[in-house]
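This is the structure I want to talk about, given as structure tokens.
One protein chain is absent from this view; the other protein chains keep their places.
Chains here go by letter, A and B, matching the order in which they are written, and residues are numbered from 1 within each.
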Amino acid sequence: MNRKTIIFIICLSLAVFSSLSSGQDLLINNGTVLTVTKGTILNGDVLILNGIIKKIGKDLKAPEGIKIVDATGKYVMPGIIDSHTHIALTGTNETGNAITPEVNMRDVLHAESTSIYTALSGGVTMVHTMHGSANPIGGENIVLKMKWGKTSEEMIVPEAYRTLKFALGENPKRANSFIIGTPRYPQSRMGVNAIIRREFLKAKNYMEQWDRYLKAKKSKKPAKNIIPLRKDLQMEQLADMMRGKMVARVHSYRADETLEFINLSKEFGFKIACFEHISEAFKITKELAKEGIGISIFLDSWAYKVEASEGIAYNAAYCTKKGILVSINSDSGERIRRLFNDAAKSMKYGDLSADEALKLITINPAIQLGVEKIAGSLEVGKHGDVAIFNEHPLSAYTVCQMTIIEGEIYFDRAQYLREREEMEKNKKEEEKKKGGKK
Amino acid sequence: MRTQKISFIVSALAAIFLLVLVSSARVGPTYAIVNCKIVPVSGSPVENGVIIIRDGLIESLGAQDKVAIPMDAEVIPADGLYAYPGLIDAHTNFFVEPPKEEPGQRTAAAMAAQPEEKNWAQDVNQMAFDLLKPKKTSVDSLHMAGVTTVLVAAEKGIYAGQGALLNVNGEKAEAMVLKNPVALHINFTTERGRYPSSLMGTVAFLRQSFLDASHYSTHKSLFASSSRGLKRPEYDPYLEALCPFAVEKKPVFFNCANLEDIKRASRLIREYKLKGFITGANEAWRVADVVKELGVPLLVSLDFKPPFTSIYVNQGEEMKKKAEEEIYPANAANLHKQGVRFALTSLGLKRSSDMVKNMQKAIKAGLPREEALKAMTIVPAQLLGVADILGSLEPGKIANIILTSGEIFGEKTKVERVFVDGISFKVKPPPKKAQPTTLNLTGKWKATISGPMGEMEGTLDIQQEANAISGTISSDMGQWDITDGVISGKELSFTISATIMDETIELVFSGTAEQDSLEGTISFEGGSAELKATRIPERSSQRRGL
Partner (left out) sequence: MTRKTCASLIVVVFCFSFGLSLDKSPGVIAIKGAKIIPVVGEDIERGTILIKDGRIEDIGQNVSIPQDAEVYDAQGLVAYPGMIDSYCYLGLQEIGAVRATVDSRETGQFNPQVKAVEALWPDSMHVPIARSNGITTAVVVCTGGLVSGQVGMIRLTGWTPEEMVIKSSVAMHIQFPSVPRIRRREAQPQEQTSKKIEELKELLNEVRYYQKRKEAAQNNPRLPLPEFDEKLEFLIPVVNSELPVLISVYADKDIKAAIQFVKDEKLKAIFFGVTDGWKVAEEIKKSGIPVVYGSLYAMPSEWDDGYDAFYRNPAVLAKAGVVFSFSSQSASLAKDLPYHAAKAAAFGLDKREALKGVTIYPAQIFGVDDSLGSLEKGKVANIVLADGDILELSTNIKRVFIDGKEMDLSNRYTQLLERYKKRH
């Protein structure tokens, strides 16, 4: 090994360590370990050192003094990943314009939002929090770990893909809003498609102009009348999509608008990571599987608007069986608490196995977000993101007991119950005092 | 005879010269403040001190035996009093009245047609100076709080215009100006009904604007240096307005309501290399490391109301109370502990008396008194670049001095006299403490005002909170605000800010009230009138809403 390689390795290791400088040590002992990708271990242990899973097995030896979580009688699974939410943000949509790729969720993080705690109470360790669906082209989204109590920077997951939000159908055409005054273009699905195409055509033109400008500047005899080009943040975002630096996450419901968008993506050469909600995915499994595009959907929330009226509960299971990468999301600060209940329903509506059902909320969303190397399953080398349940997570009777991120316990139901007891006791005493005074 | 003529001419010339000198600025007589404890801030305190004020400046100051009292000085005995530099409130919205928008206007405009293009240049170029409406009551309350210099800016808008630094020496705007403009004020707020209508939009909008301003300026300079063959830049008033800040790096104040705002401001200041100031910042202690690293001037508000985003606000009532009463008041103390330099302001507080109260709370929470004093004298002077003329008691500096009955910010301390630009102001005693009352005057009242100009009918809409009265009075002449209202037992007093033909005059009401009726006298400059009002009973609602 030459000197350069050694330095490179040192730098790499430093990078790894610094990226997890906050990781802690933890031993989870004697639980039913549901790795999701590598089977189930009864009476299994998970050893996390410095926030990374070091070993998974039985009767593991751990360093002295390590914090131990007794998981006897409990179920240990990877931390749940919700790949479509709007939590932990100040604001959801920029409705002032129909096209807003220049806005970025990173600018409006709200690390003190109690929705983060709510997510933890449902075993969720990571979320993809997004711009809303009011615009055909929305803003850039971001992936966060639910590190309640830490700063917003500490929550950002740098490994995730950059994603841009797109929306098709009733929401961007404002079909269900009460309109005062002149309606905003577009007001139809054809307008939504056309406006997205227009923006990409503009972006192509922008990229070409910059190419020419840079070439002209670099040339041996640069012309005197070269005006510097204006940097346009909107166009830069779309250019990044066409350069492959950012992928599309597309809110759509109907099969037809989905297919149209796939055509658009081919027209301009950008990648679609996922279609969101897409109630009618089961109608076009052929096309989705061929293009290798995943879906991120509700299990059975439907019929709240017309485009969701053909959304069947078999969607998730059927698409999985047809080879599509499916994740279940909540898109709600309330439903995020019960993603494991939703996943369980895929066993009833479509006969998925328990592991397949668990994948819908763990490794599948991880792959869709580009973080499968660090999360989504219990495997050595991945982050110590774990959720512990008192019953099998796919049982209706289960309750999340503990949520751990990188070896640190962020939610502990036992502690919560103790604190509640304290609070109730204090309240009673205060009331007694008040009663005594009277 | 010839020498007589010459001496006459010389003395006449001398007299004219003196006259010119004297009339070159609005200043008062020469003063000698004697026998006070001088706390100059820039040095150690002096017992039994004398301060000589001449031509609006501090001529000299020091121990009694070291400083001679000039023959033309008016002696002001200050036995038992403390002399401090007048306080500098480095960011407030006092005196600035935004043009009143018709309540229906904005929504009608939004509803009627495509929202017209927003005139951003107008917002950037709006000078606080042009909106100044110094009111006697505000001047008085500032003096009562010991404040002699204020930096005023408008309150609302992403761009809240450009602020002015004023000496609180009266009610004439021009005479008050020390520096105008000082900086551009930016709030992390949004537009309504048009882009940017969300916080994420505002940040992106600011980014693009700064980028565009630089680009515009580059194009302009290119064009200026060699125009032949070059496409000329298209005139853009907004970018023109922004260039001084984006390109020439004139100061920009970022009003940060919470810690994420501080981070947002920090990113913008870094990205576009702006000469930024962080203001508001009542959570600054929570991101002291960010602030330190950024290294820009920090102006911290004494408004302790926790922002709604705060973790202390959304975790139950007990925590919220603790935040308002203990945690946020300790902001300044915590910053000091972490070695962060800052000035203190009243931004967000509606009354100067609240500023004093909160300053006392901040000191109780652990901010050393000397630091508190510095934070409202020499530090803001330094941060605003006026430390050579303000911020401490030194010869040659402007005579902004306050004489207090005790140590500054003491619970019982009162400001007795205030000098601004060397002009003496005796401070009115604060209003009596209100007596408890059993009356609740909240509601609508039918009022009749009868005076020399005849009778006028109007409707009073009163809100009462404990002893404080506020609300509006509406009549054919418009709707006016009721301020400074106090109900003490049965005695009622309040001030009406009446705007008649663009002029605002203050009408002071004083009288008595019962649960359903009130009456008394309204006095104003040049006369008085009687006001009688009876309560309008609430209509009992329809039982069956068919």
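Here is the rule we use: contacts are C-beta pairs under 8 Å (C-beta built on N, C-alpha and C of every residue); 3 or more make two chains touch, one makes a residue touch a chain.
Remember, it's a predicted structure, so these values are computed and weren't measured experimentally.
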- Message: For a quick check of understanding: of A:37, A:50, A:97 or A:121, which residue touches the chain that isn't displayed?
- Response: A:121
- Note on the structure: Of A:70, A:208 or A:334, the residue touching the omitted chain is A:334
- Note on the structure: Full-complex touch with the removed chain, picking from A:62, A:203, A:297 or A:313, is A:313
- Message: Using the document's definition of touch, tell me which of B:189, B:208, B:315 or B:382 contacts the absent chain.
- Response: B:315
- Touch list for subunit B against the chain that is not drawn: 314-318, 442, 465, 541, 543-546
- Footprint of the hidden chain on subunit A, which residues? 114, 117-118, 121, 170, 176, 282-283, 285-286, 300-306, 308-310, 312-314, 318, 322, 333-335, 337-338, 341, 344-345, 347-349, 391, 394-399, 416, 420, 423
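Here is the rule we go by: only the chains that are shown with their structure count from here on.
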- Item | Inter-chain centre distance, subunit A versus subunit B - centres from mean C-alpha coordinates, in Å | 46
- Message: Quick check: in the complex, which residue numbers of subunit A touch subunit B?
- Response: 90-97, 100, 102-105, 107-114, 131, 139, 151-153, 180-182, 224-225, 227-228, 230-233
- Message: Help me check something: in the complex, which residues belonging to subunit B touch subunit A?
- Response: 110-114, 191, 194-201, 203-204, 207-208, 211-212, 215, 218-219, 222, 226, 229-231, 260, 263-264, 267, 287, 309-311, 314-315
